[in-house]
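The other protein chains are all here in position, but one chain of the complex has been omitted.
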Amino acid sequence: MAEAMRATEHQHSYIHNNTKADYLKRLRRIEGQARGLQRMVEEEQYCIDILTQVSAMTKALQSVALGLLDEHMTHCVVDAARHGGPEAEVKIKEASEAIARLVRS
Amino acid sequence: MAEAMRATEHQHSYIHNNTKADYLKRLRRIEGQARGLQRMVEEEQYCIDILTQVSAMTKALQSVALGLLDEHMTHCVVDAARHGGPEAEVKIKEASEAIARLVRS
Amino acid sequence: MAEAMRATEHQHSYIHNNTKADYLKRLRRIEGQARGLQRMVEEEQYCIDILTQVSAMTKALQSVALGLLDEHMTHCVVDAARHGGPEAEVKIKEASEAIARLVRS
Partner (left out) sequence: MAEAMRATEHQHSYIHNNTKADYLKRLRRIEGQARGLQRMVEEEQYCIDILTQVSAMTKALQSVALGLLDEHMTHCVVDAARHGGPEAEVKIKEASEAIARLVRS
């Protein structure tokens, strides 16, 4: 039981402590970009300038997603593959579906 | 001078008042998604779940961008084309570049 | 009647003759990339190398799409806006939908 809980806990803490702070910082900046966009719309700034900011924000989000995905594969997928059994297949399927959502969004 | 200022003012207020409130609401929701992502990273939630939220947020942002672009073309580009002169060409070039940034982001 | 037919014909020939040859050349190269991918799969080349070629081909296709869209807006949309009437609105709606398909694909 304690074993299982630790296993679960381990699965979740795949984000390394040194990168966690970095992701939080990038997501706070993205939150700031969302607020900046509201101000631009509020002040009726020029549409093309707003769109430029939306593109920058989308790129920042994508970059966070690609980083998280890389960490997920490096830790979670590789661990599952090493432990063997059907878990690896489940993890790959999950990752593939997440990649498809990213590519199509 | 007053003429020019009014022209500029008109150019900027291309977002209709009834859609402006809608954009602000959608951008506030996107800001909320950015905060939700920070909480998920903070709590070390499962990476795939975080990526699902990132995809949802990216789609929401894209949808705002496509709406703004449509309004921009309906008002700003069409107006410029009607007034004639080189302005229309400038507007189309600007819009094309914004579209390219969206497609590539 | 002859007038109307010529108008329709004009609408279709929005691709300038000097750019038409360029588009055909780029599309032939894209067709060649599709054949190259078949050879790579046939020869069971390394997956990552095949994916690199798919990304290059996708970028080439996107670039053709953005060029066609720019020409379409410069000629067709601007013409419709100048002629006035509901046609401009129809053209903008059509272009916006095409842009949305490009951004989401």
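In this document, chain identifiers A, B and C correspond to the written order of the chains, with residue numbering beginning at 1 in each.
As a working rule, contacts are C-beta pairs under 8 Å (C-beta built on N, C-alpha and C of every residue); 3 or more make two chains touch, one makes a residue touch a chain.
Just so you know, these numbers come straight off a predicted model, no measurement behind them.
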**Report entry** Contacts of chain C with the absent chain, listed as residue ranges
**Finding:** 11-15, 20, 23-24, 27-28, 30-31, 34-35, 37-38, 41-42, 44-48, 50-52, 54-55, 57-59, 61-62, 64-65, 68-69, 71-72, 76, 94-95, 98, 101-102, 105
Report summary line: Per the touch rule stated above, chain A touches the missing chain via residues 62, 65-66, 69-70, 73-74, 77-78, 81-82, 84, 88-89, 92-93, 95-96, 99-100, 102-104
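In this text, only the chains that are shown with their structure count from here on.
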Query raised in the report: Interface overlap for chain A and chain B, more than half of numbers shared or less than half: same or different?
Result: same
Query raised in the report: Given that chain A is a copy of chain C, what angle of rotation, in degrees and a multiple of 5, matches their CA positions?
Result: 180
Report summary line: Averaging C-alpha coordinates per chain, one finds the centres of chain A and chain B separated by a number of Å equal to 23
Query - Separation of chain A from chain C, taking each centre as the mean of its C-alpha atoms, in whole Å - result: 32
